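Right, one structure below, let's go through it.
For this view, one protein chain was removed and the others were kept in their places.
Up next, subunit A:
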Amino acid sequence: MNAALAPTPAPHDMGGPAQPLLIVRDLKKHFPVRSSPLDRERKFVHAVDGVNFSVPKGKTLGIVGESGCGKSTTARLVARLMPADAGELIFDGEGVEEFRGLRLKEFRRNLQMVFQDSFASLNPRLTIAETIAYGPRVHGIARADHQARELLDRVGLDPSHFAGRYPHELSGGQRQRVNIARALAFDPRLVILDEAVAALDKSVQAQVLNLLQELKAERQLTYLFISHDLHVVHYLSDYVMVMYLGQVIESGPVERIYGHPAHPYTRALLSAVPSMDPEHRTQASPLAGDPPNPINPPSGCRFRDRCPHAHAVCASATPALRDMGRHSEHLAACHLNDPASGHPEAHQEQRP
């Protein structure tokens, strides 16, 4: 067990390099909403509604979308911090649903999470060395303290100055480094970064992103990177998945998605990114209104009431994720890309 916690571990690969580290199938989570105890009709928020994706080993999958689209719920479901209503997790070729007790512990050690709020994710009563060493110590690792100091050093915090400090004495960027160090204490294979750099200012954000890139290369990590910041996702991710109202509407390699977005929602998101060139300012907001109520999502395509290309077929038929080109790994769920869908604009909009 100590060997597995050495700073640069041998990858404990089971399924071989071609086996995706994580496969998620048809993940669902509906939160019951009760407006009053006497309300007979049970309603549900469809927070995550049939999400499928996979993360190849050593890659970063970025999940983007508006607030409330189910990004963070997806992360928590994958981390098994809350039970899913339906769905299957396959971690390096092994199903996770049957993980119970000890095996769930084992799974959790392979998967760690960095949260958005760097302050709320650190216990204010523990020094940061204690925080980092807590998990390993629970598992009876004797060198937990020593290892915590090494990890602090690795994330750029001098252990002789920082090991005995309390979270309120650190800046946001320093606290987030501590959170990263804690996530690494178990030598995980998958790290979920839930808006991990969103609360940091731009220069600190860049430093932390660089640190994440270095750690990924050094420890063969795989990231699930959740963010609403499209620049950051572009920088860090190999693959991108766009979510809308609890569903995946487009996914694929990052350059493909950013270069040739196939879904009208993705196009709108990308054109909403502030331009770096003052000569080409974005004038009008490309998307009007808020996402529809997730308690009663629209029939057919959930994006249709905000979509400039909406047509009768969008209300009657739900578009499936379709491959946008042979073996391109680029999937999008829109009738415009399906000549057989019956959408009048389908042909001229089709991607090469």
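Heads up, the rule we're going with is that a residue touches a chain if its C-beta (ideal position, glycine included) is under 8 Å from a C-beta of that chain, and two chains touch if they have at least 3 such contacts; residues count from 1.
We adopt the following convention: contacts and distances are computed from a predicted model.
Enquirer: Name the absent chain as its UniProt record does, using one of the following: "Peptide/nickel transport system permease protein", "Electron transfer flavoprotein subunit beta", "Aspartyl/glutamyl-tRNA(Asn/Gln) amidotransferase subunit C" or "ABC transporter".
Expert: Result for the unshown chain: "Peptide/nickel transport system permease protein".
Enquirer: Among A:Glu66, A:Glu94 or A:Asp117, exactly one should touch the missing chain; which is it?
Expert: A:Asp117
Enquirer: Using the touch definition up top, pick the residue from A:Thr60, A:Gln147 or A:Gln174 that touches the left-out chain.
Expert: Answering carefully, the residue with contact to the hidden chain is A:Gln174.
Enquirer: Please identify, in ascending order, the residues of subunit A that touch the omitted chain?
Expert: Missing-chain contacts on subunit A: residues 79, 81, 104-106, 108-109, 111-113, 115, 117, 119-127, 131, 134-135, 138-139, 156-158, 161-162, 164-166, 168-169, 171, 173-174, 177, 179, 182, 185-186, 203, 206-207, 209-211, 213-214, 231, 234-235.
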